[in-house]
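A protein chain is absent from this complex, but the other protein chains hold their places.
And then chain A:
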């Protein structure tokens, strides 16, 4: 297998002049070399299900990091805790604990829900005052009294419902 750890370099032709000299064997003419797009190169991902990504996180190493990488070739017991952490951070962006931690996004979502419910309440209130007119006269207390009396006279639901709760002898609601 070819190691994929090296920085990607693309050598498409053996020599540069080969591209442009016409030959009887070559069927296609070369118009140029395509620019390598970022999205075509191996990318770094922190994923639980794929713990070792295709590339190291830090691609350009500082001189300190380079010397640390050299030291890594020797005994690992000789490395200090900080050096080991530094080596880990060169290869990886976030540790498992960091990549798994919650974002707290749910708090924003719940806050947004409450906010918009509240806003809707204000809209409904305004609507009641400025859009809807008065309720019908049938809601007036006097009318309602007459309506109840009419229902009792008609013996609405006399067995278990409305009129059943009215005491006709004493002209009051049953206690």
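Note that in this section contacts are C-beta pairs under 8 Å (C-beta built on N, C-alpha and C of every residue); 3 or more make two chains touch, one makes a residue touch a chain; residues count from 1.
By definition in this document, contacts and distances are computed from a predicted model.
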{"item": "Which of \"Auxin-responsive protein\", \"Transmembrane channel-like protein\", \"Cytochrome c oxidase subunit 5A, mitochondrial\" or \"LLGL scribble cell polarity complex component 2\" matches, in UniProt, the chain that is not displayed", "value": "\"Cytochrome c oxidase subunit 5A, mitochondrial\""}
{"item": "Selected residue (touches chain absent from view) among A:61, A:85 or A:148", "value": "A:85"}
{"item": "Contact residue for the chain not shown (choose from A:66, A:101 or A:165)", "value": "A:101"}
{"item": "Residue in contact with the excluded chain [from A:73, A:137 or A:175]", "value": "A:73"}
{"item": "On chain A, residues whose C-beta touches the chain left out of the figure", "value": "1-5, 48-54, 72-73, 75-79, 81, 84-85, 87-88, 90-92, 95-98, 100-101"}
